[in-house]
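As you look at this complex, bear in mind that one protein chain is not there, while each of the others sits in place.
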Amino acid sequence: MDFGLSEEQVLLVDGARRYVEQTSDYEARRKAVDSGEAYGAARWQQFAELGWLALALPERHGGLGGSAVDYALLVEALGAGLMLEPLVPVAAAAMALVTAGGAGDLPSAVAEGSARPVLAHGEPGSGGLLTFVESRAERSAAGWRLTGAKSLVLGGAAATHYLVSARTSGDKADDAGISLFLVPADHAALGRRDVRLTDDSVGAHLAFTGLDLPDAALLGPESGGLPALREGMAWLQLGLHAEALGAMDKALWTTRDYVRTRRQFGTELSTFQAVQHGLADMAMETELSRSMLLRLLSVFDGDSAERDRTLAAAKAQFGRSGFFVGAQAVQLHGGIGMADEYLIGMIFKRLLLLRNLHGGPDMALGQLTQD
Amino acid sequence: MDFGLSEEQVLLVDGARRYVEQTSDYEARRKAVDSGEAYGAARWQQFAELGWLALALPERHGGLGGSAVDYALLVEALGAGLMLEPLVPVAAAAMALVTAGGAGDLPSAVAEGSARPVLAHGEPGSGGLLTFVESRAERSAAGWRLTGAKSLVLGGAAATHYLVSARTSGDKADDAGISLFLVPADHAALGRRDVRLTDDSVGAHLAFTGLDLPDAALLGPESGGLPALREGMAWLQLGLHAEALGAMDKALWTTRDYVRTRRQFGTELSTFQAVQHGLADMAMETELSRSMLLRLLSVFDGDSAERDRTLAAAKAQFGRSGFFVGAQAVQLHGGIGMADEYLIGMIFKRLLLLRNLHGGPDMALGQLTQD
Amino acid sequence: MTDLSRDPADERFRNEVRAFLEDNLPPEMARRNRQGYHASRSDTREWTRILHARGWSAPNWPVEHGGTGWTLAQQAIFDEECTAAGAPLLDIFGLSMVGPLIYTYGTDDLKARILPPFLRGEISWAQGFSEPNAGSDLGSLQTRAVLDGDDYVINGRKIWTSGAHEATMIFFLVRTGEGTRNGLTMLIVDARQPGIAIRPIDDIRKEHSLNEVILDDVRTPVANRIGEEGKGWGYAKALLENERAFAAEIPRNRNHLALLRRIARGTMRAGRPLIEDPVFAARIAEAEVEFMALEFLALRAMSDTDGSGPSFGSFLKVRGSELVQRLTQLQVEALGDHGAYLYSEQAHMAGQPQPAPGPEFAPGVWSEAMYRRASSIYGGANEIQRTLIAKQYLDL
Partner (left out) sequence: MTDLSRDPADERFRNEVRAFLEDNLPPEMARRNRQGYHASRSDTREWTRILHARGWSAPNWPVEHGGTGWTLAQQAIFDEECTAAGAPLLDIFGLSMVGPLIYTYGTDDLKARILPPFLRGEISWAQGFSEPNAGSDLGSLQTRAVLDGDDYVINGRKIWTSGAHEATMIFFLVRTGEGTRNGLTMLIVDARQPGIAIRPIDDIRKEHSLNEVILDDVRTPVANRIGEEGKGWGYAKALLENERAFAAEIPRNRNHLALLRRIARGTMRAGRPLIEDPVFAARIAEAEVEFMALEFLALRAMSDTDGSGPSFGSFLKVRGSELVQRLTQLQVEALGDHGAYLYSEQAHMAGQPQPAPGPEFAPGVWSEAMYRRASSIYGGANEIQRTLIAKQYLDL
């Protein structure tokens, strides 16, 4: 194995880092949040121009054909800026669309920045079990009729389309019987509630009460949507972990810098062994998480049992490490760690949200015990 | 509540502490272990003369009628000396005998020091589930015929009698159907293997392959042995926790004294914050365990659901704290903590053994979740 | 251990408290305070007035200063029942911190002016200790008071001052001389006067509870000094130790444990109630074990009325704060997707619909979990408590 970056990767990462430094100060983020907007439309256009929205898409869909590694490097760099834009949810939905096929030019529109589909898969009771789908789609005169609810749709308030999983056959946790449907965000009968999340981003909660869709809304084979769904959720998790890594790294070095300058009891905080060891533990958790992400990337190409296992392990690792690093950063900062205006609290809230997503680390551990 | 000691209790504890200081140095313990003997017969006679074997037994059985609190205080003091003698297993069996009735003068003989019955209840697969009994007793011409095996019989090598649980009806984990039998240690047909345990004490592994017993060997009601068994196991756990507390306390203050004198990098170990905080954690675990033991004592009198719950909680608490305190004591001692000749290793081994007894802390947590 | 059993008189007392709460706690106030959000000052003042009518507004004070004279066991029972019923927290800055200092070290004049209105719910307190360059380290405080006639004139900045924007009085620790241990003085200051500028600091929940307080030639009469000039360090230490003795937060942790169970029972996870997941159930059980031990450690600390035993204040602070953090974190985890939705404190307080969907127990859970991250920071961070244990308990 070779863990060194290629020249192109160095350029990609440097570009993203520079963008974050120049545009993503935390005061700007706070203003964006306070303005109530779901994402920055101008920033999204910049993402498109920088090629970031096209990065991992295949060339036949207007993409750059970059690897999962390229994608993870980009997202990690952006993660340090705690972006509010749904780059990761949209990229994940685009990869699911590519796998499912049949949505026309939608992936190309993603690459250009004009479409923002996101996955609407999790349900209030699914708790991260991939095959747990209670929403149902039934044949109707017009095509399909959708009933059910989807919770915590990441990027849901900024989306142009929802890629909705619904059961066309089988029982609620069966592997077979899940189909994917494309629902435009402006569908008149869609019960949509935009919800501010605890990390300041805006998601959505969707309700379908007999929502009518045309035949063409079904993507991929009827009752055979699981592979595309699995692909999309794998990209979603990969991206969220890479974002978390960028945030953890930022928390680590910000805390390091803080304890070097902050004085207590007549000396710098950094001279206390308890503080040093607390930071050493943060460093170890961060680098172990980075190692787990690399492990995931080494098996990421292609749907496989080993990828699923490593996805579960990464979920458990990031859940534990992310929470630890965030909480420890708050603790070592003291009062300022508790203030809304300061980035450390923002990072902690983001890492806590990510930890508990998709059933949390316990659900992931449960998946690892099944072998 | 009043946590202060009565005058009698102060005398009792002082006496036991003095006994430990005068007789239980660790070199003596090591010699006793190396000699291969299962317990110190002379010491046992001293225990009897000091009234310790009679302490908690009712007066009608030749006992002193002391309370569970008195008993716990005595055992904690002796626990600091890591006694090899089976005072706790014998006391527990005696209390079970008192509850079951029907063993003639055996409790009085315990009080005098001439009999040493112990409970033989756990089986290789029972993992601490109280009602899990696969050993069976069937009616025979002579009385009863016993088949099965009992593992990790504490005090088993020094015992004069075994108080054996066996099923006379019901299925392996049923509440009803358990009976208690008294088996003399010198029974010719008893398959007994004395086994050195990892804490240097000697236990026994018993096998019954159609062992014949007279009618009178049945203690208490047929298939109704559970209350006496429960009482005996409760006293056993109480005693083991009290012993563990004494050992933890000893490990804490011994480590405190060690780091005060041991020098590294030009100064006492005690001046390093990591060492100070490690000891502070040991102190907190020790005092929380003491608090849990007091909580257990506050509900100990009489069989009750609250006592069972607190027994499970105490098992979980002592398992976690005992292991932590022992391992941390070894760590802070460095090399000397790994030497057989030094008491810290002995304490750690004892605490590890107690932690994993009866299914370990996870079994106890499982019991707490059932409500 | 003459007696580890429970006193039957205590159980009678518990019934008396319960009956009182049933008759006197306004249901709407209980609704507001039963979830994770914190009591408003107006609820606290109103509740203090109600308690005062029964003579119960200072449960932990001696009778001669207007308190109840209750035993520590009775105080614990009272706290427990009030918390369970959803009564708002009382003003602990006044009750547990500055109040005892006033009746112990204050002049008769100061006692007469301050204590009765506080007991009637007419004063809200804030505590002004921390400064931008002094958190757990009070020795480096720089806000300075200079005597000018019968007044002290105070200049400086305080930070992380909880509730300063709603307080009517603030007790400050300020510098009146040099040196760490003899240069500090404790002063009571009217919060509503020119010269005091209060800058809100939104906290991690995006709520306004913290403040920066800028003092610009603020005057307070010498008669508002607590005890002697230059002895503030000693008073502050006594106050923080008193705070720590209650830091195990037994009533709060008991309530959090119950709420955690309620959430786990009411939340479906992949087709079954979360409480039936053995791994999550074991995590709850671990927290319960911790609580059961901690409760008895707190009882031991409280029963040591003559201070002859070792001081467990720092033990209780460290483990109580770690437990409240663990329990609230488990609650957020148990909520699943609803732990990621931001619910509104204002909507809850006003009884209006929430902006996010979710079960009735969801609002307030995340907010409380965030707020409790401060439990291991304030009153001397847990790192400092561990050092105190090493020095005081272990004599290192």
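Order of writing sets the labels: A, B and C. Residues in every chain begin at 1.
Following the convention adopted for this analysis, contacts are C-beta pairs under 8 Å (C-beta built on N, C-alpha and C of every residue); 3 or more make two chains touch, one makes a residue touch a chain.
What you see is a predicted model, and the numbers here were worked out from it, not measured in a lab.
Within the complete assembly, residues 277-279, 282 of chain C touch the chain that is not shown. By the touch rule set out above, chain B reaches the unshown chain at residues 122, 124-129, 132, 151-152, 172-173, 193, 195-199, 203, 205, 263-266, 272, 274-275, 278, 323, 327, 330-331, 334-335, 337-341, 345, 348-349, 352-353, 355-357, 359-360, 362-363, 365-366.
One chain of the complex is left out; on chain A, the residues touching it are 1-6, 9, 69, 73, 256, 259-260, 270, 273, 276-277, 279-281, 283-284, 287-289, 291-292, 294-295, 297-298, 310, 313, 316-317, 362, 365-366, 368-369.
Note that only the chains that are shown with their structure count from here on.
Centroid distances from chain A, each centroid being the mean of CA atoms, peak for B. Rounded to whole angstrom, the centroid-to-centroid distance between chain A and chain B, based on C-alpha atoms, equals 52 Å.
Annotation: 38 Å between the Cα-based centres of chain A and chain C. Shared interface positions of chain B, i.e. residues touching 2 or more other chains, are given as 273, 277.
Each of residues 383, 386-387 in chain C touches at least two other chains.
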